[in-house]
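The complex appears here without one of its protein chains, the remainder shown in place.
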Amino acid sequence: MSDEERLKVLEEKAEELRRLAQANGLDLSAEIAVLEEKIAELKRALCLGISPWERVQMARRPDRPSGLPFVQALCEAFYELRGDRVVGDDPALRGGLAKLAGHRVAVLFHHRGATPEEQRRARFGMASAQGYWKARRIMEVAARLDLPLLTLINTPGAYPGVQAEAHNIAGAIASCIWQMLRHPRPTVAVILGEGGSGGAVALAAADRVLILENATYSVISPEGAASILWKDAKFAQEAAAKLKLTAHDLRELGVVDEVIPEPPGGAHTDFTGTVEAVREALLRHLGELTPLPLDELLRLRYKRYRHVGSTNSAH
Amino acid sequence: MSDEERLKVLEEKAEELRRLAQANGLDLSAEIAVLEEKIAELKRALCLGISPWERVQMARRPDRPSGLPFVQALCEAFYELRGDRVVGDDPALRGGLAKLAGHRVAVLFHHRGATPEEQRRARFGMASAQGYWKARRIMEVAARLDLPLLTLINTPGAYPGVQAEAHNIAGAIASCIWQMLRHPRPTVAVILGEGGSGGAVALAAADRVLILENATYSVISPEGAASILWKDAKFAQEAAAKLKLTAHDLRELGVVDEVIPEPPGGAHTDFTGTVEAVREALLRHLGELTPLPLDELLRLRYKRYRHVGSTNSAH
Amino acid sequence: MPIRRDKRDRYVEIEVSAPQEPLWVRCESCGELIFRRKLQENQYVCPRCGAYFFLSARERVASLVDDGSFTEFLPPRVAEDPLGFADQIPYKDRLTRARKETELFEAVLAGSAQIQGIPVILTVMDFRFIGGSMGVGVGEILALAMERAAQERKPFVFVISSGGARVQEGVLSLLQMVKVVVARERLAQAAVPYVAVLTYPSTGGVLASLGGVADLTIAEEGALVGFAGPRVIEQTTGERLPPGFQTAKFALEHGMVDAVVPRAKLREELSQALSVLVA
Partner (left out) sequence: MPIRRDKRDRYVEIEVSAPQEPLWVRCESCGELIFRRKLQENQYVCPRCGAYFFLSARERVASLVDDGSFTEFLPPRVAEDPLGFADQIPYKDRLTRARKETELFEAVLAGSAQIQGIPVILTVMDFRFIGGSMGVGVGEILALAMERAAQERKPFVFVISSGGARVQEGVLSLLQMVKVVVARERLAQAAVPYVAVLTYPSTGGVLASLGGVADLTIAEEGALVGFAGPRVIEQTTGERLPPGFQTAKFALEHGMVDAVVPRAKLREELSQALSVLVA
């Protein structure tokens, strides 16, 4: 039995005890407390000391909190904007206007889909040219309305398809980066799951970049790196370690500003807790950025990105 | 024999006399002078007192100075920009960067094509969605590079096609108008031939709007108005008069700032002279606008368009 | 009048006749005779076949705003009949007739209102008024409304039902396209949001100006969204129109609008949109 299966069994048992206690008026609090301690321990065990490769697997879980349900839980109100105004709409990259703790904000996010049908339509979160052209349009709306911009990233990468190329996906990604860098209000990005390559960085040129503890951010998938550099897909685990794609590696490299802890067992074990943690971090960073005058915001943004890796800041 | 045919005969005769005089060393200057006077008289006759409907016909002449040849003659240097960066390129609406009397400018223009093949490809100057999305892109480039924007208009109207609709031609035209109104440097539009409806106004939201003497600018073609309002295409001539679409009507309505005279006989009888006249007027208006600070330019632009027709300024 | 489509899913335009007030109305789409009060209660959607009837500007306002919250703006002073135009009948007579029939000053109605408690500046077109065409009057009403929205920092809402430009005002009607966009830029400068609502029909110069530059665009289910009318396209290009061409769904699939909603849910949809647009 895997740790995860064991955890599930324990949780069911605890739940049953609670039900019993309530139904029959029994005091089972001691028994329940023992179980709860075991559960907490197991969750910690599941989370700590896990390898980069395991984190890659965790970041890719389809049940990881993300996408539309995440945004709907995060914001009191969310109104979706659709379409790039030229070609179409992309279900893998979505966005709109929202209220977050009373503040008006614009939100962009990858949506991987919950059902198999939705996942197929959203290409498992790989957005196409239309998605990125739409994202740029929504950034422009947000700029016009003077709204802070939040992005929630979870994508294996941009979609490599014939139509994507025909509609200039490269230009669309480049335009997103540019528009985000010109945004006249604070921008905060949160990497919730996979931060895959160009498809992620298009939404990550933010004033602050946060990441969940078991999320990843990488120039290439470990499998891709293995097959290109080692000419052998079996080296994916090694690549995962060497690419420094885990949250803590990224923090050390100065690429992300904060690692948001996940609940014991991983974000997927506690949707609400994860949303709350992200919300708290978002509001804190927005609170720090909001008072800054525009020229200072742009100066700090320039400084942040102009020198990435330029000096031996890491190691 | 029509006046135009008579003119042609006289011009050939004069040319022959000149050739004879030169070849045989004869002095035929008196005879030539008589002919030249007749020619000038006929040209004046052709131009004056012509009806709105005749001007509509003149504005539509395929040999009217316009399009790429016009721009190449107008500017010392012209570099074409192509493509809307999302879908494709449109040969009916073209543009690029140019040098005009030593000044860097951006130019947008309708191109109807010279050869039948070119005309077919350019849909006789009816630009599609891609053309207007490209135009907006070129306006953005011009804004970024701080260049004045010139537009040269000659179109029956925007193209009414399935692909045009699918790529949001209405949004593209609206975006052109908007971008032109936000342009941070002077903008001057010249209506060279047909100024047809939305396809024309997309490029005509300028600080100054000039028009050639026999060009037209109208909300609808006279034929269209006749069939909609009179339910009979035969009323096209009457509609042409009532729509007030001639240069002089437009000047009276305050819609255009200047009517550029055409050479006797019409612009098509003198390509070089027409280009020169347009060039002189363009430089004069640019010269007036260039010293204005941006806020004053935008104030005047707002004033100009905010009150079109709002008061009984005409009649 | 109901909005019909023929078998190939295209819209068929219908002559708009003078609004009498018979007790019973026939749905031209399914033939059903409907009690007028019933039709009204159903927001002018045929209870039998779901066909959308035109909604007058006043009925549209009533269907969208909080009861009693609408304050109509005074009509502006504009050049009436600036060209002295006459076709089969003088334009002045046409204007007079439209005013009498619709009890509106122009093809657009403007005022301040509240939508589920949110104050907005609301402008609603009326297709019965010379095909909802935009002339100097419509342009002026829209521009004034936008200037007011910018000044009062209230969201600007524009419900379109228009066949395009007011041909009888010639090039002056064409230039209203520029006028409304220059006023729209004022909204942008003030960071005041602008919501467009596309209904049947949203075409021509209105769509290709103010209708094309909203921050947020909602289409009513029965909307027709396009620059050129279906017949013009067929006649000019000889192209076959694909099924569902220029419907609200077509517009959504081609990335032109943010949402498509049935008429009955438009008020709720608008208030949801507005709730994220205001502080």
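Should a chain be cited, it is by its letter among A, B and C, assigned in written order, with residues numbered from 1 in that chain.
In this section, a contact is a pair of C-beta atoms (placed from the backbone, for glycine too) under 8 Å apart; a residue touches a chain by one contact, two chains touch by 3 or more.
Only a predicted model underlies this, so the values are computations on that prediction, with no experimental measurement involved.
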Displayed chains contacting the withheld chain: A, B
Contacting the left-out chain in the complete assembly, out of A:Pro62, A:Gly161, A:Pro184 or A:Gly273: A:Gly161
Hidden-chain contact residue, picked from the options B:Val34, B:Ala77 or B:Leu294: B:Ala77
Residue among B:Pro52, B:Gly67 or B:Gly88 touching the omitted chain: B:Gly88
Absent-chain contact - pick from A:Ala33, A:Leu294 or A:Val308: A:Val308
Residues belonging to chain A that touch the chain removed from view: 158-162, 164-175, 177-178, 181-182, 197-198, 200-202, 204-205, 217-220, 225, 228-231, 235, 239, 242-245, 250, 253, 255, 301-302, 305-315
Interface with the undisplayed chain - residues on chain B: 77-89, 96-99, 104, 130, 134, 141, 144-146
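Keep this in mind: only the chains that are shown with their structure count from here on.
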Category of the chain touch graph - line, ring, star, complete, other: complete
Furthest chain, CA centroid comparison against chain A: B
Residues of chain C whose C-beta touches two or more other chains: 254-256
Numbers and ranges of chain B residues touching at least 2 other chains: 167-168, 171-172
